[in-house]
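Report on one structure; see the data block that follows.
Note that one protein chain is taken out, while the other chains of the complex remain in position.
Just so it is clear, A, B and C label the chains in written order, and each chain counts residues from 1 on its own.
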Amino acid sequence: MSMNTFGHLFRFTTWGESHGPALGATVDGCPPGIELNEEMLQIWLDKRKPGTSKYTTQRREADQVEILSGVFEGKTTGTPIQLMIRNTDQRSKDYGDISEKFRPGHADITYFQKYGIRDYRGGGRSSARETAARVAAGGIARAALAQLIPSLEIKGYMTQIGPNGIIGERDMSEIDNNPFWVPSAVTAKNWADYLDDIRKSGSSVGAVVEVVAKGAPAGLGAPIYAKIDTDLASAMMSINAVKGVEIGEGMNAAMLTGKENADEIRMGPDGPEYMSNHAGGILGGISTGQDLVVRFAVKPTSSILTSRKTVTKSGKDTDLITKGRHDPCVGIRAVPVGEAMMACVILDHFLLHRGQNGAEPLGVFGK
Amino acid sequence: MSMNTFGHLFRFTTWGESHGPALGATVDGCPPGIELNEEMLQIWLDKRKPGTSKYTTQRREADQVEILSGVFEGKTTGTPIQLMIRNTDQRSKDYGDISEKFRPGHADITYFQKYGIRDYRGGGRSSARETAARVAAGGIARAALAQLIPSLEIKGYMTQIGPNGIIGERDMSEIDNNPFWVPSAVTAKNWADYLDDIRKSGSSVGAVVEVVAKGAPAGLGAPIYAKIDTDLASAMMSINAVKGVEIGEGMNAAMLTGKENADEIRMGPDGPEYMSNHAGGILGGISTGQDLVVRFAVKPTSSILTSRKTVTKSGKDTDLITKGRHDPCVGIRAVPVGEAMMACVILDHFLLHRGQNGAEPLGVFGK
Amino acid sequence: MSMNTFGHLFRFTTWGESHGPALGATVDGCPPGIELNEEMLQIWLDKRKPGTSKYTTQRREADQVEILSGVFEGKTTGTPIQLMIRNTDQRSKDYGDISEKFRPGHADITYFQKYGIRDYRGGGRSSARETAARVAAGGIARAALAQLIPSLEIKGYMTQIGPNGIIGERDMSEIDNNPFWVPSAVTAKNWADYLDDIRKSGSSVGAVVEVVAKGAPAGLGAPIYAKIDTDLASAMMSINAVKGVEIGEGMNAAMLTGKENADEIRMGPDGPEYMSNHAGGILGGISTGQDLVVRFAVKPTSSILTSRKTVTKSGKDTDLITKGRHDPCVGIRAVPVGEAMMACVILDHFLLHRGQNGAEPLGVFGK
Partner (left out) sequence: MSMNTFGHLFRFTTWGESHGPALGATVDGCPPGIELNEEMLQIWLDKRKPGTSKYTTQRREADQVEILSGVFEGKTTGTPIQLMIRNTDQRSKDYGDISEKFRPGHADITYFQKYGIRDYRGGGRSSARETAARVAAGGIARAALAQLIPSLEIKGYMTQIGPNGIIGERDMSEIDNNPFWVPSAVTAKNWADYLDDIRKSGSSVGAVVEVVAKGAPAGLGAPIYAKIDTDLASAMMSINAVKGVEIGEGMNAAMLTGKENADEIRMGPDGPEYMSNHAGGILGGISTGQDLVVRFAVKPTSSILTSRKTVTKSGKDTDLITKGRHDPCVGIRAVPVGEAMMACVILDHFLLHRGQNGAEPLGVFGK
């Protein structure tokens, strides 16, 4: 069972609601002896936290993470690590209206139908605030990976906002220079104008996020039902508002012929080298050693200032304008979440592989 | 751990290689008292089995399923159901060449790297023959669903082959009348010509498959990490050659504004009615009661008659033409596999919901 | 994987160390709509908490539990419930000596060997303080069971301390009247004298605890590897210091003949009635509807005032007297822990049964 738990050997269980006292993650299976402190996690939480630009919700949350267990004298002990983030800026009165009315496009109605009861304040458990806990857990995964796979680099960025893609060549060095984490300065400017209009009109828009991991070894992934692409699909689809997940060529793979799609191989000094990467670094659910490439689409925020038709708990028709503080493009803050999930999946599969197969590579060419 | 196991309460573990003596599925958690016999499963296996048209591999497999346990006097007993399918047409000599050379685009190289050893005959464990076991397990899920959710109907079909989509209106009654399970007679003819050319040229092409479930109740799905869309993404991405998964609008959701995307609601005689279905029947990971809509892209078969660059186990460069019997569009036979996975996910979540929340609906409008 | 997680559908993950800032349990899978508040949990924690009599450790912990999530307006919402207990009386200086020396009979040495690092303060993760989290989780299970199986009553008590058993007839009404929860006033007096001597001599002693659940329905338990007795064995053996677990006749079953052991059956007004209960209410891993009877032996506390031979982290021989505040009979405080685990197992199996088989009884006599 894994209702609120993600992962096999490196596992985290998230808990907490948008307007409860706190939320967090219980992280189990972290290797012992990993250097870890709250500052190392805070870096990633600050990247995701609300209110950092005018393009994200104006809710003011410090998103300060506390480590309550599993770390001793600055190192992990191999026991569960409890991460807690206090909710501080809850303004629950903003949400009074939606205790009775279901916001279209939100989980309000399905949580009610499933459970018969729901914490309606800010979406309760279904709020994207849950992703803060993932980012914190991902920070632990990154700390462990820094020791276990030093070559690994994980980077997420947006590749599309509404109908707008990246203009011109990608420049990865630009990613941290703009609020969209888009690898292109000119695109960032263009998108800023576009999203300003969206924001001012009280509307919202979708986005596509791409996350790439460089330097992961070959051999990660446990076929058939814990393939690394299967787990990445599961990881990304579980993020709020995600409606599609792609590996490598993704949906575009349908358009290609076998000749175009299969990545040819030549022997390099350190092993096989691929002449292209349509596969996104995964064959048969196992990493090839190339870049792991995953992409996901985030739907537009459903909370908008336009009146929409909906129903009430009492079973009456009504109309609703969702006030409150919302992201005009929730895809932006999904970038660090996607990175965190990538880190967790890679660490988990590293441990899983080491468990079944041992630390040493098993298939060696020329032996 | 779920390396070769899928599901939470209704779980199946598949086993077997393409050219071993047999393959199958161990199905655990099926409710007792469900009518079940081999003929009921064979219907679905016959739909997936190779050699039924010139558009699928010419390997001749009867794909005859045997039930070895868990059924007594025609009914399930609640104990594990073992399904076995003997491999009969293995022609292993066809594959001699690839014991040393890795086929580009195949899992040959990653299985070697991960495990240091692999059954190279026909791809061994990584062969799409594994999906026969899923189809058989899905047959059990369908039998249980027929008793538990009589309103449910699951239907899969292709919506794209290479660059070709469906021409004109969809006509669902046409699905079973053509080898592509495409809901359009004119499209079927057009695709037949297109794929004939591909096949004759020794090439292959990708496809998109859509699976829809009508009549599933609201309330299925266990947030946050066993959302029904998360499990569907995992289910479909685990199918051989799948590179992308979409729910409802899928990747296209990135293009939409909040106003366009959120499905408005009005009260109907039997509960809420949605005025559109951009969400694909899922909000917050829980079913809304609308059609569940999932789509996935299948990459082109990598085994083609064109020479491709690759390497050998000895670490030498070489070129390879993959002879043998292959599907020019492996997406075709993915249709019944997608249906089977949909059935398994829905049954699993039905049981999971019943376990945590009970059989009765919990949230009732107007109460 | 279930390294720090217990249960199938009703699952809890405990976290925290003896001398860290806090410890707790993340409880997932609780049915929604259950009345729950902190006072309902505190009752059980107070029963387990240290310092309530001279027979338990003099460490002063309020063991005040906070509910951080999963409860809204006094009812569970079906989402994860985070329970946190702050550590308040840590006096870490008491433990300075054991950072280097391993206490014989303790987990100090094995945690060091396994993880290479350990929080030595008070045993860290291996401390019996972890059981406070179980008792809190068990309180949630009891609250749910009160609604789902109103007939259920769970009661734990000691049946042996050192070589001393219960004197004379059992009187269940006496259980809450003495610090040993022993169902006999005369025995309580006798044990008090015995344990006083043990305590004053700086020694410790073992005990046997029995937990009985009355009123559980027939049909709970999921053979073969989640039998209810299997899960009870796992539940009890996971408690600190437990070395043996028995169901019904337990180890004594080896002494009996088939004629003596098999419980005969007669039809009663409400179903089958058993003429004895050697089986402890379980046949084939499934509950019969009789009393569920489990017993476990708790070894004597290893922290004693007698000098014992041991080794240091540096690999030197040494001798050690364990000072600090310890329980002369840790079995006493294991009583509420055993009750809590019984409650969790029964709720879990109730939900599991309802998931696979539905809420209604399936096998009805005379139909």
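Methods note: a residue touches a chain if its C-beta (ideal position, glycine included) is under 8 Å from a C-beta of that chain, and two chains touch if they have at least 3 such contacts.
As the structure is a prediction and not an experimental result, all values here were calculated from the model.
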| item | value |
| --- | --- |
| Chain not shown: contacting residue from C:18, C:76 or C:126 | C:126 |
| Options C:50, C:156 or C:250, residue touching the unrepresented chain | C:250 |
| Omitted-chain contact residue, chosen from C:56, C:69, C:187 or C:204 | C:204 |
| Residue ranges of subunit B at the interface with the undisplayed chain | 1, 3-5, 8-9, 11, 13-17, 20-24, 26, 28-29, 32-33, 66, 68-70, 72, 75-82, 84, 114-119, 124-125 |
| Hidden partner chain, residues of subunit C it touches | 1-6, 8, 14, 102, 104-107, 109-117, 125-126, 130, 160-163, 198, 203-208, 218-227, 229-234, 236-238, 240, 243-267, 272, 275, 278-280, 282-289, 297-304, 306, 308-311, 313-317, 331, 352-353, 356-357, 361-366 |
| Hidden partner interface residues of subunit A, rising order | 1, 9, 29, 31-33, 78-79, 223, 351-352, 354-359, 362 |
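To be clear about the criterion, only the chains that are shown with their structure count from here on.
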| item | value |
| --- | --- |
| Chain whose Cα centroid lies at the greatest distance from that of subunit C | B |
| Centre distance in Å when subunit B and subunit C are each reduced to the mean of their C-alpha atoms | 45 |
| Centre-to-centre distance between subunit B and subunit A (centres being mean Cα positions), rounded to whole Å | 26 |
| Mean-CA-position distance for subunit C and subunit A (Å) | 38 |
| Residues of subunit B touching at least two other chains | 1, 223, 352, 357, 362 |
